[in-house]
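Shown here: the complex without one of its protein chains, the others still in place.
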Amino acid sequence: MSVSREVVERLAEMTRIGLAHAEAEALGRDIEAILAHVSALQEIDTAAVEGAPGAGSDAPLREDVVAASLPVADVLANAPQQADGFFVVPAVFGE
Amino acid sequence: MTGGSQGAGYRPVIGLEVHAQLLTHSKMFCGCDARYSGARPNSHVCPVCLGLPGALPVINRAALEQTLMVATALNCRVPETSRFDRKNYPYPDIPKGYQISQYAAPLGRAGHLDIFHADGPDRVGIIRVHLEEDTGKTMHSVLDGRPVSLVDYNRSGVPLLEIVSEPCIHSPDAARRYFAGLREVLVYLGVNSGDMEEGVLRADVNVSLSRGAHPGAKVEIKNLNSFRAVTRALEFEIDRQAALLEAGGQVAQETRGWDEGQEETVSQRSKEYAEDYRYFPEPDLPALTVSPERVEEIRRTLPELPAARRARYVDSAGLSPYEAEVITQDPALASLFDETLSLQPPGGSKAVANWIMGELLRLLHEAAVPLEASNISPRGLSGLLRLLGDGTITNAQAKIVFARMFETGAEADEIVRREGLAQIADTDELAATVRRVLAENEALVRDYVEKGGKTEGPLIGKVMAATGGRANAALVRELIRSLLSPEATAQ
Partner (left out) sequence: MTEGILHRSFLDLHELMARREISSVDVTRATLERVQRLDPDVGAYLLVTEEQALAQAVEADRAYAEDRANALTGIPFALKDIISTLGIRTTCGSRILENYVPVYQGQVAGRLLESGAVLIGKTNMDEFAMGSSTEHSGFFPTRNPWDRDRVPGGSSGGSAAAVSAGMAAFALGTDTGGSIRQPASLCGVVGLKPTYGRVSRYGLVAFASSLDQIGPIARSVPEVAAVLGVIAGHDPHDSTTLRAEVPDYRAGLTGEVRGLRIGVPKEYFPDTLESGVAAAVSQGLASLESLGAHLVDISLPMTDAALSCYYIVAPSEAMSNLARYDGVRYGLREQAADVWTLFDRTRERGFGAEVKRRILVGAYALSKGYYEAYYVKALEVRALVQRDFEAAFQQVDVIAGPTSPTTAFRLGERLDDPLSMYLADAFTLPANMAGICGVSVPCGLAGGLPVGLQILGPKLGEQTILRVADAYERSAGFNVLVPPLTFGAPA
């Protein structure tokens, strides 16, 4: 189980976490150790398990009735930047 | 020209992923009003659809029911257990950083849709039908001289159906027909408004060019929201790929966008892992259980779909395929047809079809309103046809009466009575008028007599004009003939 700096950087980009090189290397070592530990799972025979357990079955359903939304002021109360009722972010370029 | 690519031995292989907003009152996982069109930005938002820390989703029953209707109508298998998954990808208009969608266990699988076509029905395989939540909207703007994106979460969490076809479509036109056919089904089921301009129906298309047994690289074009865009984007892309291949190049497997203005597809550079959505079962929602009995009940209560309706109109109502198609293009129109027909004596289908396709569509078009907004009811149209059938009114009068009905919603016989439009079928009254017209039109009479009665048309027209169109044309003709007969003139 080798987790190279490149792999860490790829994971970091996927999850949008900026990482300094040094940090990526340290994290790579930690992740490698964790993965080595959890690799014990591969030894366990799970052939008898049918269907992975989820959050149970028979999800409750909500009736299709409109309920009050938040006041716009509350929606934007924690916004780092806003204008005319919109959340504002620097331009979404490409990707 | 797409013909060129096919000539070179390439065969387009096309699949569509259609996204349709469901017509629920509230959003997919919260009680916010799902009808956000025209609303103030971020005014239809709550902790759930804003993705506030700690908020949790609860499934909207109506969204589930509507999805089951679509899955059933598209002949899908509905498994007893399905569930939601998280599709993880960062984007400013995805408030949780993931979209609740369905991946491994969708609500519908392995169905098909038959598309009406001049050469017989085309069957398009449906891989899956699943339910998810729509994203917010990002708009580009400039603030203090800097390019910014403005984010509105009103659309976030609106229930969205995704219908994925098999890659079994082989021309842009067939793709358009499938998209239109799907739209029709959704509108018929009452689960989507079909209003493409509002963006309630969008398609992602994927297309590759295969040659013989060799499949080509698949290119996906995202977010096409009109039939024209689907056709044009596919035409452009097929030509582009064919030209690339013919020049000895290779088609890159990628996602492209459609530039409406330039009418071309544009590469959207993305890293390979940008599409690694890291799906896993949504832990905040238990699995959905849908019993086979429930599915059967939905199947039983489905409204008649356009394809079946069309077949019925052709086979039992005796309409032409063209008439059947025109009338079924709008479920309201087809219902009007069916209900009017049920109030008519047998054999009246052609007349009903003619009125709907002729006068009604013309008036609707002129007024630019949907049928629902007009005053025409099955009872009204049926009443008009009865007056026409028993000779109370002429065809010309009927058109006037129909226009009044359209405007006011009054019954045909009431309009006829009120406006004195009943046809003059009294021989004495009409004979007097004919005599007067003949006396006033000596030249025409002379012409009629000289040509041995072959020019009665102009005289009939004069009589009709004199009676304001209320005269029974057959009776007028008879009166002219008898009054101008050699025996009569000899006297």
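As written, the chain order gives the labels A and B, with residue 1 at the start of each chain.
Definition applied: a contact is a pair of C-beta atoms (placed from the backbone, for glycine too) under 8 Å apart; a residue touches a chain by one contact, two chains touch by 3 or more.
Predicted model, so just to flag it, every value in this text is computed and none were measured.
Among B:Asn75, B:Asn88, B:Thr289 or B:Gln344, only B:Asn88 touches the chain that is left out of the view. If you put the hidden chain back, the residue from A:Leu19, A:Val66 or A:Ala83 that touches it is A:Leu19.
Although one chain is not shown, part of subunit A still touches it, namely residues 3, 7-8, 11-12, 14-19, 23, 27, 30-31, 33-35, 37-42, 44, 46, 49, 52-53, 55-56, 59-60, 62, 70, 74-75, 77-81, 87, 89-93, 95.
With the whole complex as reference, residues 46-47, 50-59, 86, 88, 90, 92, 95-98, 149, 151, 273, 276, 278-280, 283-286 of subunit B touch the missing chain.
As a working rule, only the chains that are shown with their structure count from here on.
Considering their complex, residues 24-26, 30-34, 40-47, 50, 58-64, 81, 83, 90-92, 138-140, 143, 146-153, 268-271, 273-274, 276, 278, 281-289 of subunit B touch subunit A. Residue ranges of subunit A in contact with subunit B, taken from their complex: 10, 13-16, 52, 54-70, 72, 75-76, 83-92, 94-95.
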